[in-house]
Structures are given as C-alpha cells and as structure tokens.
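Note that this complex is displayed minus one protein chain, with the remaining chains in position.
Note that the chains are named A and B in the order they appear, and that numbering of residues resets to 1 at the start of each chain.
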Amino acid sequence: MFYRRAGIRHTRYQDERQLFPLGFDRGLIIVVIAILLAAPFIFDRLYVSGYLLPWLIWTSAALGLNLLMGWSGQIHLGYGAVMGIGAYGSVHLVRLGVPLEIAMIAGGLLSATIGTMFGGAALRMKGIYLAMATLAMQYVVDFVISHSSVISGGSLATLQVPPVRFLGIPLQGDLPTYYLAFGVCFVITLFMLNVRRTSFGRALAALREKDYAAQILGISTFRYKLLAFWVSSFIGGVVGSVLAVTYLRAISPDQFHIELSIQILAMIIVGGLGSVLGPFFGTALILFAPILLNNLLGFTASTLGWSLPIDLRAHLPLMAYGALVIGFLLYEPLGLAKIYANFRNYLLVWPFRHAQR
Amino acid sequence: MSLDRRSFIAGSAALAAPFALPVRVFAQEKIVRFSLPQDFTRIYTFVTSEYNQGQRDYFTLVNDRGGVSGYKIVADITDHANDLPRAIEAYERGKREGAVLIDPLSTPVARALVPRALEDKINMITAYSGRSDAADGSAFPYVLPLSINYWTQAGLIIEQFKKTEKGSLKGKKIVFVHIDTPFGKEPLPILNVLAKKEGYELTAFPYTPPGNDQSAIWPQVRRARPDFVIFWGAGVGQTVALTEAIRNGLPMDRVSGSVWLSESDMDVVGREAAKGVMKVEPCVGGREPKVIKDILAEVVGKGKGAGPENKVGTAYYNYGVQMATLMVEGVRKAAEKAPNGPVTGPWLNEGLRSITNFTAEGLLPPTTITKDDHQGGGMGRIARWDGAKFVPITDWFSANQDVVWEEIRKNSDEFKKTGK
Partner (left out) sequence: MDWILLAELSANGVFVGLMYALVSLGIVLIYKTSGTANLAQGAIAMTGGYVTWALATLVGLPMWLAIPIALVGMFGFGLLMERIALRRMIGQPVIMTIMLTLGVEIMLRGLLPGIFGAAVKRLDIGLPQQPLFVGELLLNRSTLIGGSISLLLILLSLFFFNSRFGVVMRAVADDQTASWSVGIRVERAIAVAWGLAAVSATAAGVLWGSTQGIDWSLSLLLIKALAIAILGGLDSIPGVLVAGVIVGVAESLATGVLDPLVGGGSRDVVAAVIILVTLLLKPHGLFGRHHIERV
C-alpha cells in the first residue's frame, strides 16, 4: 500500500541507482519540502520560530555528528564545543565586517581545523578511551572560550550578533532566518544522502566495521579518520554559526557546554545511528518531548485541576529525556528510523506479508 | 508522481498532529497575561520554586480582591530548564497567547531574549539576572530589571564596610571570592574602580562553577588575612563558600554576600555556625510586611497557597512577591493612563516606567522607575544573620551610584553601537 512498487520498471541503470527508486518516496519528500517551504505562510509564528527553526538547526548538527558516529564509527562527546568554535569564529568575523557567507565558511574551517585535533586522539585510541578524550577536549574548549575575554566578549561575556545580510537579504524577522536554516539543512541532508555512494563514504563504512581490516584493504585509516573528523567538524562549525546568527542572536559560552553535546548525541541515538532520516525524527523527539510534556502538564493543571508538586512537575521532562534515551537503547537500538523502516516495509508488501524479501 | 488523495491527507495529518496543541481559551474578561517561564530544574533551582511561589501567591491575592483596576492577572508558568530552545519556545508561545510581560529569571535566557523582546515590544523582567546595563532604559526600553543590579549591590556592600571602618577603607584588604562565570565576574569592574577611589586593596579568588568544591580557595583567603570578605555565587556555591569560611575560621561578621543568600542556605550551613554573616536585602524579609500578612490570611489561610506554607516569608519568596507587586503596580499605572487598553506590551511598558515612590505597603524600598532608570533608584539595605533570621543593620540606602551608572552607560553605549 502507498509505497507502490508495482508498475515501476527501470530501463536504465541510472534509474535503478537513483536515491529514491520508489515514486511514492519521491512524492512524500516533495510534499514535505513543499510544506516546509510554505511553513512561514501557513503556520503561526510560534510554530515556525519556536519549533521548525530549532528543529532544522539541531537536525543539521545531528546529521554532522552522525557522519562521524554512524558512518565512520568514531565516538565524539565534544560536538557542542566544535559548534561553539564555529559560532564564535564566525560571529567575530561578522563583527569585524566580514560578509556572513564568508564568515560561515571560515567558522566551519576553523571548527574543522580544531576538530581534526580531536580526531588526532582517534588515531591513538578508540572506544571508551576516545569517548573520554573527546569529553576532556569539550571541557578544555569551554574553558578557553569562557576565560579569554577576547573570545567571549568582555565583562558581560555575551557576544551580540550584529545585523547581517545573507546574499543581499537582511537576516531580520522570521522569514529570512528560517529560510537560511532551511537551506543549510537541505544542503547538508543532500550531502549526507549522497556521501554513502562515494568512495569516501564507503571508506568510512569500512573503517566503522573494522579499522585494521580496512587498512589491509588499502584504505588509509589515518587519512580517513582525520577526514571524517574534518568533514563532521566543518558541518558542526557551519551549523554553529547558523545557530548563532539565526536563532541565538547573542552567544555566550554556556550555550555550547557538554549538555549540548549530549543532547545531539541523544538525538542520533533516538533517531537511529547511521541513518539520514533518523536525526530528523530524533531531533523532533528530544527537542520537543520536554516542551510538549511541560505544556501538557500545564494544561492538565489548569483545566482538570489536578496538579503535581512543582518540583516533580518541573523535573518530569528531564526524567522523560533520560527515559527516552534508555528506552530506545533497550528496545529499539536502531532508533526511530528503524521504526519508520518497519512501518514502510509493512506497507510495501501489504497485504501480502509473506512476500517480504 | 503516484500520490493519491488518501495518502496526501494521511501524510499531512501525521505532519500536523504535533501542532494541534491544546490552546487555552479564556472567557472574555479583562485580563493581563504574564508569561513566567523559569528554570526549575537546572541552575536556578535554589531560588525558582520559592520565587515563583511568591509571585503566584501575590497574583492570587490580587485576583481574589477583584483584580487591579478591573484587570485580572493570568500567569503562565513553565519550566525552561535554562535551555534556550525551550525558553524561546515558551517566549514565542507566551507572545502568541498575548502575554505582555515575561520573567525568565535566568541570565543566559534573558540575554538571548533581549533582541527578541526589544523587537517584539514585550516587557522582560530581569530581576537579579540578565544584563546589568539593562538599567539604562534609553538603550533597553523593554528590558526591566526593576531591582538593584549586581554593580549596585557591590557598591552597597563596600559602603557598609566603609561605615564599619568608620568612614575610611584606606589600606584595608578586601577579598572577593566569586564563581567563575560571567555572573560572578560582573562586580569586578565596580570593585576595582572603588578600590582606586577608596584606597582598599582588592584580591579576587574565582572558583569553578557550580562551586561544590572550594577547599583549595579558602585557605588562600585565610592566608591573605583580609579585613573583609565578599562571596559571590549562587545555590550550592554559596553554602559551600560559607561552610569553608567557617572551617577556615574567618570572622563571620566581616563576611558579606549578595542578594543570593536565604534561610534555607543557612539551614545547610548550620544556623548557629553562620551567625554574623551579612547580605544585601533588596526588600524586607520575613512575614512582617503587610503584603505577606495579607497573603498568609487571604491566600495561604484559605488553602489557595501555591506551595508549602513554611516557605512563605523566606528571602526568595519575598523577592518573588516584590517583583509581583511591581508588575501589578505597572498594570495599575498603565490602566490609569489608558483605562481601556488595549493590553499590549507598550501599554504595560508605559505603566511600568511610570512607577513612582512605590513601597508596596512597606515591602520594598521606595522604588521609582523612569524611562532612563530601570533599576528603580538603587536602594537596598544590609542585613545580618542572627542565628534565626536576617536582621537589617542599616536603613534603606543607596551608594556609589555615580560609579555604577558610569559602568552602565559604558556597556549600554556599546550595545547601542553594535546591537541595533
């Protein structure tokens, strides 16, 4: 049902190899993109700048980290710091008068340079040792940012983003900021969809499965590990600057702490490690479950009149966050993307379940 | 494209489902909506529940008495956990539901919301948080601290030390122990300027946030043999600082904190041991003020209290009531100017910025908010812990405002230049 395969006959190899061979998938994606493009005109501002905008930004970040963790199998507990480097780099450049387009790329390059040093650790260790090393780097970067007033911005430690233009359009109000975030997310998604069809993507996959086996096959683990960190950090840096310019508008060091790293990690885990669709689902759940729960609790308290003690009520979202992470790891380690895939597979052959390949 | 109608509807329904949130509808009455997203779970846990309880109790009191100038106050409370996406969502939600005032009670959140609040013309209360330079109303028309900022608090403390030393701090040694965050470093410029002016020697000791281990700091403080100690932190850092000060045998009557010190901190430190420590009081503590008595009689006494009764009258509870009285007074003033509204941000802004000599029947120092001064005059007093409660040792006073305003102007000019 829906995902109809009947009547699709590929006559050329290119057709067989395209990203979405099924017509319905293509249609669904076009519909989703159309809705997202039209969102500022159909939905209320609350949903655009309160939900869709952070969703797109955080998803972009999660995709970048997923390249590293899902594709190449490295562990990174300091992605928040990488984003922070990009954000600070680009905001400083913008304040110096560099156009935003260049500043974003430069922020990405700065992140990539420093992020590759994180990767340097990966050459020597893996598993929990790598996790600890990146965790430690997160703390070091935090410390450097917040303790050099040149970087963090004077005694108030807040760096205001000046009014900027992107491709000649002033980034003010909801529309331009939303479309910038959308554009960046779109490009990153496109890159992620295609990367696994490149030699780079396949090298990363080989690395993930067994690094010395990859080395024996002639894939330079040295090169590809660093490259994975480079690309992922570059994406992180660009997303960091997008986050600063479109969403935060004033950055301070505490916005890029370990909590952000763990949050993005949780998005990947809940969404599905190594999937492109996963981060979209995972971000939505991790970002909005606490908000929805909060609103729901507020709603029940004000209309039904039963209310929990304030301490318990306030902590429920945090518990839910933890429970979501635990629950997915225990019951669906492949995340929401897998749940969607199950659903899709079910419909694909419905009603002939036994025809499943 | 094989997209039939059914799947399109199903798809869009699935997409729209998360957005179909319940939106509360209220009967058509004159209401003023306040949005109070605060941090109940992360950094500001030590203050939020009491502060918020005070606010809600006062709003209940006002509403039960028939509102203010015919307007009822509706307060939406959510938890933003000091997390920006959640705070911004709460802000946008509040704005959509017609809130004209937001009180996030968190410095990082307030900083991120400043550009939005200025753009959307929504009054943002940044009591004891946010940017200190927001006291300059000409640069931040919609950001209202309505309370003495950290620079003023530091100025008050130094003035009190000066009084203790009979008018001169020349050659004295003052140690400033602070949490190593922007908030902790904030008073430094003022303390440095005053050090030059008054001739005391200032040594600063930063500790790592959140300050649960300061065992290596206080031996150094003791060795510096200070005449006075100022400790500057929040939550667990405060209690640990005091405990360590006691363990290092510092004379407690020469130690002072900012406004962030409460009775429950004293319980953790030990009520007897902490005897003598000073703090800045921005409003009257305890259950003596008439407003608190009214709340006890009319709200808590009737079982409508928003939280445990024993919290009523604690320092942070009273801060909450203090802010709530100022907000309500703003509504009253606004209704005086334009009785029929419409209830918008600018409407309330007019009211808030014309509060004059307001004392909330003896709860606050005389507070006057003007278009230039959002701090409210900069009055506070110093109180001393006597083992059971904080006893004021001075009257309401204001000090070193010239230095403070110089710093405010310096920073707000910077904001004007780069911000907008």
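Here, contacts are C-beta pairs under 8 Å (C-beta built on N, C-alpha and C of every residue); 3 or more make two chains touch, one makes a residue touch a chain.
Being a predicted model, the structure only gives us computed values, none of them experimental.
K.L.:
Among A:161, A:314 or A:337, which one is in touch with the chain left out?
P.N.:
A:314
K.L.:
Looking at the full complex, which residue from B:70, B:199, B:219 or B:341 touches the chain that isn't shown here?
P.N.:
B:219
K.L.:
Which of these, B:37, B:67 or B:235, touches the one chain of the complex that we don't see?
P.N.:
B:235
K.L.:
Of B:247, B:290, B:371 or B:416, which residue touches the hidden chain?
P.N.:
Checking each option in B:247, B:290, B:371 or B:416, the one touching the absent chain turns out to be B:247.
K.L.:
Spell out the interface residues on chain A facing the chain that's missing from view.
P.N.:
Interface residues of chain A facing the absent chain: 69, 73, 75, 77, 121, 123-129, 131-133, 135-140, 143, 146-147, 211-212, 215, 221, 262, 265-266, 269, 273, 311-312, 314-326, 329-330, 333.
K.L.:
Go through chain B and note every residue touching the omitted chain.
P.N.:
40-41, 45-46, 49, 179-180, 205-210, 212-213, 215-217, 219-220, 222-223, 235-236, 239-240, 243-244, 246-249, 264-265, 267-270, 273
Here is the rule we use: only the chains that are shown with their structure count from here on.
K.L.:
Please tell me the distance, in whole Å, between the geometric centres of chain A and chain B computed from their C-alpha atoms.
P.N.:
Those two chain centres are 35 Å apart.
K.L.:
Quick check: in the complex, which residue numbers of chain A touch chain B?
P.N.:
The touching residues are 2, 4, 23-24, 26-28, 30-32, 35, 43-47, 49-51, 54, 58, 95, 146-147, 152, 154-158, 160, 162-163, 247-250, 252-255, 259, 284, 287-288, 290-292, 294-295, 298-299, 302-303, 310-311, 313-315, 317-318.
K.L.:
Per the contact definition, I'd like the list of chain B residues that touch chain A in the complex.
P.N.:
Residue positions touching the partner: 1-3, 7-8, 11-12, 15, 18-19, 21-22, 24, 40-41, 49, 52-53, 76-79, 81, 83-86, 88-93, 95-96, 108, 111-112, 114-116, 131-133, 180-182, 185-186, 188-189, 306-307, 411, 414-415, 418-420.
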